[in-house]
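Every protein chain except one is present and positioned as in the full complex.
Now for chain A:
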Amino acid sequence: MTASALRKPAPKPPLLEVSGLSKSYGTQVGCRDISFAVRPGEVLGIVGESGSGKSTLLACLSGRLQPDTGSISYDMKDRGPVDILTLCEPERRRLARTDWGIVHQNPRDGLRLDVSAGGNIGERPMALGARHYGNIRTEAQDWLQKVEIDLARTDDRPRTFSGGMQQRLQIARNLVTRPRLVFMDEPTGGLDVSVQARLLDLLRGLVRELGVAAIIVTHDLAVVRLLADRLMVMQRGRVIEEGLTDQVLDDPHHPYTQLLVSSVLQV
């Protein structure tokens, strides 16, 4: 660790830096006093049981919820670190559409079901001003290939796709603008195990190939084991343990993490 740190004189500044983030719903605590940083290309996993504040945290980070206190600093491409909570709404929406991706647990939330697969992928480029049909379509098909969807399905509506295909299409739709940060909420939830494995394989390839940073919220430890560099464990709205993924999973310190790790079924 120290040797590699010495060889790299200037570590990359964090892409996203969160400090003292809290959000409560009345007296009910969503998440409390959360601080962490994500560097470019890093994949951060957030695990915890239902109701531990994972989704609240993700919604706050991706601008869908307004936190009560704290700051979220994001290193914007042309402006440097900016507290996204102070950005005005059009800027925040633009950021979410271009430099970020949001992969929802249910692909129906993230896709336009009445629009063909090609149109779904083309929406972001068109929102950024792409006006050449041929180019938009080529780019869309390029992405369909990357997420292993048959090109013959380009003009089919996602309604007719299987759950796994819908999820892959949602990922392609988000990655087409080459975002630098992707938020994923249970990306493999609701998929059967073999489809999960393929999706994880695909995600791992894409994340490594494109060098995007990702924040993955899940309750599935296998997902974070495969994808995440670092791991945060949450319970009752607080982060109770964090560290490198292997370190946390192989040598859990907090009793709750120990419980979590030991409750995974071994087949």
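One rule holds for everything that comes next: contacts are C-beta pairs under 8 Å (C-beta built on N, C-alpha and C of every residue); 3 or more make two chains touch, one makes a residue touch a chain; residues count from 1.
Here is the rule we use: contacts and distances are computed from a predicted model.
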item	value
Which of "succinate dehydrogenase", "Alpha-D-ribose 1-methylphosphonate 5-phosphate C-P lyase", "1,2-phenylacetyl-CoA monooxygenase, subunit B" or "ABC transporter ATP-binding protein" matches, in UniProt, the chain that is not displayed	"Alpha-D-ribose 1-methylphosphonate 5-phosphate C-P lyase"
Listed residues A:63, A:122, A:237 or A:252, member touching the removed chain	A:122
Selected from A:39, A:64, A:108 or A:137 as touching the chain missing from the view	A:137
Sole contact to the chain not displayed, among A:12, A:93, A:178 or A:253	A:93
Sites on chain A contacted by the missing partner chain, in the whole complex	89-90, 93-94, 97, 112, 115-116, 118-119, 122-124, 126-128, 131-134, 136-137, 154-155
